[in-house]
Every structure is written in C-alpha cells, then in structure tokens.
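All protein chains of the complex are present and in place, except for one that has been dropped.
Moving on, here comes chain A:
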Amino acid sequence: MHNKTITELAKDLRAKKYSSVELTQFFLDRINQHQALNCFISVSEESALKQAKAADIKLAKGEATALTGIPVAQKDIFCTQGIKTSCGSKMLDNFIAPYDATVIEKFNQAGAVMPGKLNMDEFAMGSSNETSYYGPVKNPWNLDIVPGGSSGGTAAAISARLVPAATGTDTGGSIRQPASLCGITGLKPTYGRVSRYGMIAYASSLDQGGPMARSAEDAALLLQTMAGFDPKDSTSVDSEVPDYSATLNDSIEGLKIGLPKEFFSEDLNGDIAAVIEATVNEYKKLGAEVKEVSMPNLKLAIPSYYVIASAECSANLSRFDGVRFGYRCDKPADLTDMYTRSRGEAFGPEVKRRILMGTYALSAGYYDAYYLKAQQVRRLISDDFNKALSEVDVLMGPVSPSTAFAIGEKSGDPIQMYLSDIYTIAINLAGLPAMSIPAGFADAKPVGLQIIGNYFAEARLLNIAHQYQQVSDWHKQAPKGFE
C-alpha cells in the first residue's frame, strides 16, 4: 500500500480492497516503526481513525472526493483544532489551537485523514531541519544527512513512504529544497494561491503553503484541495482555480525553456549540473526548445531576502510574549522580565538571530539602508523574472547548489546555511510558483530539478513535471529499507 499513488489508493478504497480504517492503521504502524527518522512531532492516532471511519461511511454512500480516506499529514505550522501545533518551537510546545487553519478545513471537507503533524525547523527558519525544538529529522536516503528544511519532516516522511502525501510551506525554498534533498515532488504555488489563515506566520510577504508528494499527479490532487480564495486571509487572491489534473497529459511540444545562466555558475556542484543538463535534454526529446536567459540581479537575492524575512519575522514573532498563549517563564519579576525571559527561554538560537537581525534592520536610522533598499532590490529581481518569462514559458535549473549535507556540517555557520538557498529564495521575493521534481542522483543522494513558471501557472508546471515523470522513474525510487 505504501508505494501506491493517491489515485491508486482511492481506486482501491472504492473497490473495497481495504477500508480507510485499514489504510490509516497501516500508515500509523509504519510511522510507529520508523520513529528513528523523527519525522513527526505529534501522531494523532485516535482522531485519524475517527476520520477514517467517517471516510469509510462517505465512500460507502458514494459521496467521496479524490482524497476521501487518504492519509495526508500536515506540517506542524498549520493550526489544528484540538491537536498540538508547535511550529517546531518550545514556545508553542503547549499550544492547542481552538480553530483549524483554512488548509486544514479544506482537507477535512475533502475527507482526508490526518495521521499527525510533521517536524520542521523552528518557526520554519532553517534549511536543514536542525533547528527544531524536537530534534533533527533524518534523511531516509542516508540517516547521517539532513532532509533539508524547513519542511524536512514532510519530505522525509513522504520519501520513506510513511504517508502518501503531506503539506509544506515555502518562505525561501522550504518546500522545494527538502523535496530535492529527499527525492520527492514539491510545489510552491504563486503567493496568494493558498490561504495563509491559520498558518503560523514567519515572513508574511513570502510565506506560501503548498503540496508535497511523490509525483506531480498526486501534488495536483493536493493543490486542488488547498487552493482558492479565502476571505479570512487578506493576502489571498480571488481568482478561479483550474482543474489541475485535467491538463497533466497535455503535450509539451514546443515548450520554451529558459536556463538562467546565473543558476549555472562555478558555485554549482558539477555532478548536480550534469543531472540538470541530462534532464533538460530529456525535455528536448519531448519537444521543448531551450534558450539561455539572464537574471543579472539574482546574486543579491540572499541579502534582500534575509533583510525582508528577518524584518517580517521580528514583527510577526513579537506576538509570542508569554502573555496570551505559548510558553511563559517561571515567576517573572515584572512585565518586562516576563517578556524577555519567556522569549529568551523559549526561542532557539536561529530564531533569536533572525529576530535580532530584523529588529536591527527596522530600528531608527537603519530602515532606509536595509529594509527600503531590500524592497527596491526585490523589485529589480522581480523585473528580471518578468523579463525572462516574457521570452520563455518556464525557467529550469537546480534547486540547491549541493546535495544533502551531513547533520551538523553547516549548523555552526549561518552564512553557509543561508547560501544553500541561493536558487530558491529569489522566486519567493517575486512571488512566483515553482516546483522541485526528482531528476536523478549525485553521490547516491537525490537531486531535484527546479521548474519556475509565471504567476498562477501551477497547472502548466504540474503538466510539465508530469510529462517528465511519464518518461523517467526517479520519482518512483525508494530509499533502501523503505521500499
């Protein structure tokens, strides 16, 4: 059951080969067997089996949707009523939300079953899943390497077949980079396509939730459920949601692919460059044309991103003050002592670093030099993308400059860690949709291909990814011990 796609599982459920309760119990047992990966922060066995029973009734009545009865785990950044939402932080270790995030509501309405909440970097700040209060997640391809971050728990759980699919969020690459490092498919939708209501905010102008699965076909089913206008989210975009599965089989003959030359500099590992080149050649065989494009301001994406993300994080995380919810220090002397000690005791070092950086960048006298400048650079980067995407249909390139690195290798050097997001961050600044799909291996570790599209071109991206997955089997390969 663990190697089947969502479509295959849904078909089996309808044919009564097994019930949703049996399917859910199977995956709960598998999650339990592989606790060493540390993918889950909470396993919600009781409520999952209750949801599965309800799904079986819907299936029997013929009222099921594509996801009814299918286990779909949730990144622990989405608020879930009655089940802990920690966001990977000690700050929220005791937080049980009184409401569901819109994304959770939508999965519930679709009849999906939530087996648990997935591990993640604290408040989604990290590129390796080492900053979680609940410890690092292990990459199933090699237990000594990172799964990527911040949706590392999601990527590792899907790669190890602990769940068929799950959600992630992407502020600077947190869906695509772990998808790449764990050999799965991940899609960051256009900013505003998926509601952020009930998704704990890190950097509000960059954060975007999206689907992670083993194939583009499964990701399309998840996005269909997640996408859509939400009046509760003031950044949600009111535009029609297409049928993402309907166009998966469209021909990509004549597709114009742009390769940004800045993505292929000497910083890119040669083995990864070779994998990307081979994949692009496969696309040529499918009828695509390839053209080199240039994005001259791309090199400033990292400084611009870290100013904007840190500034927004310092504002968003000011709500965690020990007063209303979350961690509170013991026996505070006065109000300031309560704020300072609650925050100091409950936030980890990376979160503190970004709060400090953001507070500095926004403080009197530095706003113009950092924040305003970063927003101007952001505009120029966005213009670069607009120009490139006016010449071609999509851009392709690597997701990450290296394959998954060893646990602990970069955790002492924030700059090295930040540079590992060099190919993903600019897309968030521009708000564009982008995917990572399995494209091969380098040094026995998975390598992802990044496909970047124009605003709201998710259906086209899924189509392009699916067409490649019809002629390749990288997405079907499982790590040893998890087949």
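Note that a contact is a pair of C-beta atoms (placed from the backbone, for glycine too) under 8 Å apart; a residue touches a chain by one contact, two chains touch by 3 or more; residues count from 1.
Operating definition for what follows: contacts and distances are computed from a predicted model.
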item: From "Chemotaxis protein CheX", "Aspartyl/glutamyl-tRNA(Asn/Gln) amidotransferase subunit C", "Phosphoribosylformylglycinamidine synthase subunit PurS" or "2Fe-2S iron-sulfur cluster protein", the hidden chain's UniProt protein name; value: "Aspartyl/glutamyl-tRNA(Asn/Gln) amidotransferase subunit C"
item: Among A:Ile70, A:Met120 or A:Val377, the residue in touch with the chain that has been omitted; value: A:Val377
item: Touch with the omitted chain, as defined above, among A:Ile184, A:Leu259 or A:Met357; value: A:Met357
item: Of A:Phe26, A:Phe264, A:Tyr339 or A:Phe482, the one touching the omitted chain in the full complex; value: A:Tyr339
item: Interface residues of chain A (partner: the chain not displayed); value: 96, 98, 190-192, 205-206, 231, 234-235, 237, 297, 299-300, 302-304, 306-307, 314, 318, 321, 323, 328, 331-332, 334-341, 343-345, 347, 349, 352-353, 355-357, 359-361, 363, 369-370, 372-380, 382, 414-415, 418, 429-432, 455
